[in-house]
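This is the structure I have questions about; it appears just below.
Only a single protein chain was left out; the remaining protein chains are all shown in position.
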Amino acid sequence: MIRYAWLVPLFPALAFPVIAFITRRLRTLSALVGIGAIAASFVLSLGILWETLTSGVTMEKPVEYALSWLALPGAKDWVLKIEAGVLVDPLSAVMLLVVTLVALLVEIYSVGYMHGDPGFSVFFGYLSLFSASMLGLVLANNFFMMFFFWELVGLCSYLLIGFYFHKPEAARASLKAFVVNRVADFGFMLGFFYLFLMFKTFNFRELAEALPHAPHMGLLAVAATLIFAGPIGKSAQFPLHVWLPDAMEGPTPVSALIHAATMVAAGVYLLARAFVLFASIPEVSLLVAYVGGFTALFAATIALTQRDIKRILAYSTMSQLGYMIMAMGVGSMTAGMFHLTTHAIFKALLFLGAGSVIHALHEQDIFRMGGLAKDMKVTTATFVLGALALAGIPPLAGFWSKDEILLAAYSNGYTGLYILGTVVAFLTSFYMFRLIFVAFFGRRRAGLHGHESPKCMTVPLIILATLTVVAGFIGAPFVPHGFSSWVYFGEPHHLEPNYFVMVTSTLVAILGIYLAWLIYGKEVISAEALAQRWRSIHTVLYNKYYIDEAYLWFFRRVVLGLAEAFHWHDRHVVDGIFDGVGDTVRWSGYRLRYLHSGSLPVYALVFFAAVVVFVLWVATPVIGGIR
Amino acid sequence: MSFPLLTAILLAPVIGIILILFIPEREQLTIKITAAVATFISLVLSIYVYVAYDQAAGGLQFLEDRSWIPALGVNYSVGVDGISLPMVLLTALVIFTGVFASWDMTHRVKEFFLFLLMLVTGVFGVFISRDLFFFYLFFEVAVIPMYLLIGIWGSTRKEYAAMKLTLYLLVGSAFALIGIIALYLYAARQLGYLTFDIQTLATVQYDIAFQKFVFFLFLIGFGVLVPIWPLHLWSPDGHVAAPTAVSMLHAGVLMKLGAYGLIRVGVFFLPEGAKFWAPLIAVLCIVNVVYGAMIAMVQRDLKFVIGYSSVSHMGYVLLGIAALNTLSLSGAVTQMFAHGIMTALFFALVGNIYHKAHTREIARFGGLAHQMPRVAAGFLIGGLASLGLPGLHNFVAEFLIFLGAFTREQGLFGGLLTYRTLAILAILGIVITATYVLRVVQRTFFGPRKEAWDHLEDARGVEMVPIVVLCATLILFGLFPSLMGDLIYSGVAPLVAKIEAAGTVGGIF
Partner (left out) sequence: MITLNHYLMLGGVLFVIGLFGALAKKNAIAVLMGIELMLNAVNINLAAFNRFLNPDKVVGLVFAIFVIVVAAVEVAVGLAIVINLYRQRLNTSVDEADWLKW
């Protein structure tokens, strides 16, 4: 199976042109092609994971094979060798399965969600293209290929955010997402350029081997920091997080697949892939950990005040990604990847559940919903299950993985980050249950009545909900040969279960739910009164710390101002100089034309006088001048 | 002697010209078909030559050599190598699609296609010439029809733009001519006989002071055409004024003549001179990249955006030339090809929109993707190519240029600035590019449907030829860059060998 790993991205990659050029008008067939392709990839991924775990392929002994994509001799002593390669180890095998699973369920779900949309076929085409790029990214065996697919998933994200391109907000959001990610990719590209400069290769394994012999540690730190810019953008970490909430303008299945489960996790995956690089430079690791931790807290605080159901989930995604990045920073790749896996499942579930609600109500403001539990039983049940998992209630998936991260921070001596993580766990359960109590229970605020979604939408929800319950056990601390013996860095380390951490995190989660119930469920504490009491903080949080405004100001005033100045300079200074040369010639012509009086005798006189002068000048040396 | 393929490529448009001369003006369709067939023959032959070229052997192939003016050492001698062959293919693709892009032309059709074919004959001639005399001759042949094509069939200040363009280019070619004559005479003294042959001239050892001076002449002469800042202003004005097919050829191919001349004549003959002036080129090219991209951001006319984007993108080519190593020069040649295709695609699409909407003002558009989904898709692909998205050819080019410049260890201004710093600034350029390209896409094609544009029809029939052919080229070479990379390397390798063999010369800064 592993030998055919290259087929995994190829199936959806072929589905894209088939849908775009052949089955575009045949809507059902398009969906079938897309789903069929990703299903084939899913089956293959299952086989690959099975074979990886059973045939002794480990992190130290991966399977790698490659074709030459471009090879150019660079200078005397090195060759630029760019490979299109496949690297299969437990890390990529797990990731493949996560991506194909979520993609498959989302595509099935989309048949119901996108039903009747004029861009139905195109949507499946884009989803296929995205799946192909994402799977290619997962399998990449070198930085170049990673970057290649990294950009392509960015493109798909752009296309899918702007899927409803007739909405100006969607068009703006897609632009914003692409440009912000471009800024991040600028850093990423420079980072692996520096690595190439030192080691003359892009290949992950060759880099890992050469890393201890790095000629210059400072340069290595620069490279690692720059590469970290990539995850900051792609995984929406502070300060490049601004695109993710706006990305919710895309169709909800897209938010589930791309902006919650897979693409945004690519940054975390990159950190895992290049873990050896970050692990070898403690300073950069520290930076990674603090950026992640800060984003986790930062995003969670914003989520407290938002009203849009998808935006709340988006900030929650940012916050959870912050957790993962923090896990990478504190040195536990296992915990980060484990949380990535479980988060992909329950966050996809939450988004699809939100999609089901939006599909029924055509409304995204949670304060205009209410009492949905009566109308949409399956959706409500699965959504609550997902929210419990996100809040970290045992024994759901989110509990185990979040616990692993907190434990890693705690036992690796990052007490500050551990406390921060616990606070975020409290905030998470609070804002999630605020959402649930407001939207699904309580009174119908705007009189909107929901209805349960069709089978093709609820079945994926049920599957994901089931997985949310069971998936955590693959990495639970009491399970031998679990997740931590598959995906690890260095030695497979099995952290001893720490009941203090477990109990604390569960307690704060329950506290958060209780508080949310008090305020929004039972309404014994008035939310309005609280907002009034802490008005300035509420305003700042509701406006997302005004970071978007700051960026907008920077772009409008500084960038565009500079551009206008350059334009003026070009048109008036540069062009002025060159046109000025032309004008000078023309002007002198206008003046000199008066010499041409048109009078023949004058011409003849000048001519003759010139001859006389010339003859005298020439003859003077001979005849000795005029005496 | 085998069939003279290169001459056939050159003569196909000439025969087209002769045939068109005998077709009456009112038979417009016949004229267009004749032009299309003539360019199609060139295209097919170019593809054949491209495929048949022996990459392993490298060097000049498909040589033809005939004495022309023996007394002055002028030979009609043609041949292609790894640098010129992609350019020939580019020219063939752009003119072929250009003919289809001007299919809806109705005003003085006969003359239009005559001049268009004349222009392209000149361009083909430059790329296949192995003789400096013919090189220059064809160079001029390419410049002159441009004046008429813009002056008669143009729009938006066409007389001004045509005059400006012609004056800039002629001043530039005057500098180049001085340089060529200087080389010719210097070589004649060294060799003892007169020759214009490029290979022979390249074997001559020119002394350093001479190289510095003559390279400067070439830098201005060909730099105008590239266009290098601050000699770039003819290009946005010219692009905007020119009719669609001419814009395509102009931005797609004519600008490459400058870069090609700089590589072929400048760097190849005068490696020490190139080393001396490289820092200046490197600094100016960053101005091109960043300044051009910034200006493109605030343009209101679609064509001006693309015009300035060309200025910005050709900056990458200059950076590739300035860094003077294998990767960067390969990247520069790749970029010449990729940018040519990409910008031709852009102009074809803008021409299509302009022809139907009679305006190019971005602010008046919006939501055009509703009425013209195919045009929007093509524009998006062009835009993505221009911002260097992987999977499209421009990415390969830009990546090679950046990496080449990045790995060059040399300081400028006494170590104050390095090529690496410049490469970083250039990479910053792709961020700006992404911003302006996608802003244009957003403001032109996205947004709510505007009823004012409901009468616009999407591209179809022959209008699809440029979109399909050019997009397919970008994607093909973007996914499989080694189809062109190895060929270009075979052309660049001797150049780099020459640069490395040349003595060390301190840069101007």
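Each chain gets a letter, A and B, in the order it is written, and its residues are counted from 1.
Here is the rule we use: a residue touches a chain if its C-beta (ideal position, glycine included) is under 8 Å from a C-beta of that chain, and two chains touch if they have at least 3 such contacts.
Quick caveat: nothing in here was measured; it's all calculated off a predicted structure.
Chemist: Going by the stated contact criterion, tell me the shown chains that border the hidden chain.
Modeler: A
Chemist: Tell me which residue among A:21, A:478, A:594 or A:617 touches the hidden chain in the full complex.
Modeler: Touching the chain that is not displayed is residue A:594.
Chemist: Thinking of the whole complex, not just what is shown, which of A:67, A:604 or A:619 touches the missing chain?
Modeler: With A:67, A:604 or A:619 as choices, the missing chain is touched by A:604.
Chemist: Take the complete complex as the reference. Which residues in chain A touch the chain that isn't displayed?
Modeler: 593-594, 596-601, 604-605, 608
Convention: only the chains that are shown with their structure count from here on.
Chemist: Enumerate the contact residues on chain B facing chain A in the complex.
Modeler: 167-168, 230-231, 233, 291, 294-295, 297-299, 325-327, 330, 367, 369-370, 384, 387, 389-391, 395-396, 400, 402-404, 406-407, 423-424, 427-428, 430-431, 434-435, 438-439, 442, 445-449, 481-482, 485, 489, 493
Chemist: Could you please specify the touching residues of chain A with respect to chain B in the complex?
Modeler: Residue list for chain A touching chain B: 68-75, 80, 147-149, 151-152, 155, 158, 162, 165-168, 170-172, 174-175, 178-179, 182-183, 186, 189-190, 193, 196-197, 559-560, 562-564, 566-567, 570, 574-575, 577-578, 582.
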